[in-house]
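Written out below as structure tokens is the structure these notes cover.
Shown here: the complex without one of its protein chains, the others still in place.
Up next, chain A:
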Amino acid sequence: MAALTLRTSGWLLVLPLLGLVVVMFAGPLFNIFWLSFTDPGPGLSNYTALAERESLRRLLWVTLRICALTTLFSVVLGYCIAYAMTHAGEGARQKMLLLLLISFWISVLVRTFAWIMILGRNGLLNNGLMSAGLISAPLPFVRNELGVLIGMVHYMIPYAVLPLLGAMRAIDGRVMAASRNLGASPAQTFWRIWLPLTKPGVIAASLLVFILSLGFYVTPAILGGGKVLMVAEYISVQVLITLKWGTAAMLAVLILVSVLALLALMSRFMKLSAALGGRA
């Protein structure tokens, strides 16, 4: 009886939040889903446009390419950082973690404008290179895909490092010692033991970075200078300027479904809760 009461009262506590989620999250989500099939007219016209309109296909291709490259660079760089942190002394590791978290906590807007200061036509880097006489005209670091990539990779690195660090810290040092004792060189030990043992962390980090990259808005908008269009910015244009809500809703649904599909695919290989930092 007491257990039943406890169970009921537990639900009562959650009820307001549950209501909030349904009204504020599930409702609008359904609305977007609905719009993608009914605006401007009922039917699949928003989705068939994907096959018909070259510009939409280009948009998706650019988004995918930038996300894939961001994921690649973030995870490779993040792997190096996590590796260094794992092998550093306790004091040094704490300092490195603090630096990582500071950049993690700074607003994406601030960080994006900071990159403009550094990479812009009159930025630190171009001025430095010109005054050193290495180049005669400013190099185009921003307002192109390179700029977007630099900004996004910089933003994503902490997201890549944290799951990787977790995976690496969990490795038993004796296993690495056993490999060397059995005659494996440090390189062999890395490729045959260390890398396979950190594979779940690599998958988790890649998944996290890729999914977050798909919805990136601020960084491509500013560092791309309107020249590099990714899905999130395109959706915002459709909603705020051209008022084609149907197209915007279709793209939003597309991203949502892709993310869910990715998660479903990954969950077949590993425990998602473990990959995303929870204890399974």
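Observations, loosely collected:
Methods note: a residue touches a chain if its C-beta (ideal position, glycine included) is under 8 Å from a C-beta of that chain, and two chains touch if they have at least 3 such contacts; residues count from 1.
Operating definition for what follows: contacts and distances are computed from a predicted model.
For the chain of the complex excluded from view, the name given in UniProt is "Spermidine/putrescine import ATP-binding protein PotA" [choices: "ABC-2 family transporter protein", "NADH-quinone oxidoreductase subunit J", "Spermidine/putrescine import ATP-binding protein PotA" or "Selenium metabolism protein, YedE family"]. For the chain left out of this panel, the touching residue among A:T71, A:S179, A:S213 or A:T247 is A:S179.
The missing chain, though absent from the display, is touched by one residue of A:Q188, A:S236 or A:S267; that residue is A:Q188.
Along chain A, the points of touch with the absent chain fall at residues 172, 174-175, 177-186, 188, 192-193, 196-197.
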